[in-house]
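For this view, one protein chain was removed and the others were kept in their places.
Presenting chain A:
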Amino acid sequence: MRAALFVTCVNDALYPRTGVAVVRLLERLGVDVDFPAAQSCCGQPQYNTGYRYESEPLLRRTARAFAGYPYVVAPSGSCVAMIREHYPRIGARAAAEGRGNELADLAAGLVPRVYELTEFLVDVLGVTDVGAYFPHTVTYHPSCHGLRALGLGDRPRRLLAAVRGLDLIELPGAEECCGFGGTFAVKNPDVSAAMGADKVRAARATGAEVLCGADNSCLAHLDGTLRRAGAPLRTLHIAEILASTDEAATTTEGKHPR
C-alpha cells in the first residue's frame, strides 16, 4: 500500500521526530511511504486568522503536491480538519465569488484521500495493536479538532491501550481545550495561558510520566507551559509512542529526549 506523508509545517520545522516516527511506524506496518517535497503548510494559520485569500495558494499547493496518492496521512488533527472541513468551503466561496471551480475541484479531489494518523491506522489499516512497546505511564489529551471536528473518538486511546508496557491513565477534563487555538495563543495570551495552566495542572495530577497528544501545536503550548513551571512531565506525540519498539525503547531515540 502506498501512502504520502503530509508531515505538516510545524512538524517539519520543529518536530521532525514525529515525522520520522510516522515513517518508521507506517513502514513497519507494511506501508510504502513517500514524502512529496512540494508540500508545505495547509494554510490553517492564515485561514483561521481571517485571511481566506492568503490560504488559497496553500490549498492549491497542498492539493497538487498530493495528487495521485491513494492515501495522504498527517500526524495532526487540526491540519486534517482544515483540509476536510475548510478546503471545500474555500472552494465554494471562491466559486460563489465568480472565480471558477478550480479550488473547489482541487478540494474535492483531495479531501476523501486525507487521513489523520490514528484514523489511518484504525480505519484503513485496521490495526489497533501496532506492535509497540513503551514502558511508561501515559495520559492522553485529545486535541479539539481531532475530538470534535474529526470525531476521532476512542481511536487514539485504543491504540495506546494496546501498546505493551504502557500504563494509560485517564486525564480528567480531557475534552476541555488546552488553550492553544493557533493565533489565539498570542492574540489572547492571558486566557490562553490560564487554560494551559489548568490543563497542565490536570495532567500533572494524574502522576503520569508522559502527556501524549496527536497535535504537536497543542503540545508545544503545553510543553512550553510545563517547562516554564519546571515540571518533570514531558509531552510526546502519539506517533512517537506507537513507533517505539523493544529495541528502540532502549536506545536514546526510543526515549525521545527533546
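Of note:
Rule of thumb we're sticking to: a contact is a pair of C-beta atoms (placed from the backbone, for glycine too) under 8 Å apart; a residue touches a chain by one contact, two chains touch by 3 or more; residues count from 1.
Definition applied: contacts and distances are computed from a predicted model.
Candidate names were "Cytochrome c peroxidase", "Iron-sulfur cluster-binding protein", "Tryptophan synthase beta chain" or "Transport permease protein", and the UniProt protein name of the unshown chain is "Iron-sulfur cluster-binding protein".
Checked against the full complex, the candidates A:28, A:113 or A:148 give a single residue touching the omitted chain, namely A:148.
Checked against the full complex, the one of A:66, A:120 or A:180 touching the unshown chain is A:180.
Seen across the whole complex, the unshown chain contacts chain A at 7, 9, 11-17, 19-20, 23, 33-41, 43, 45-55, 57-58, 61, 86, 89, 144-145, 148-149, 175-177, 179-197, 220-221, 223-225, 227-228, 258.
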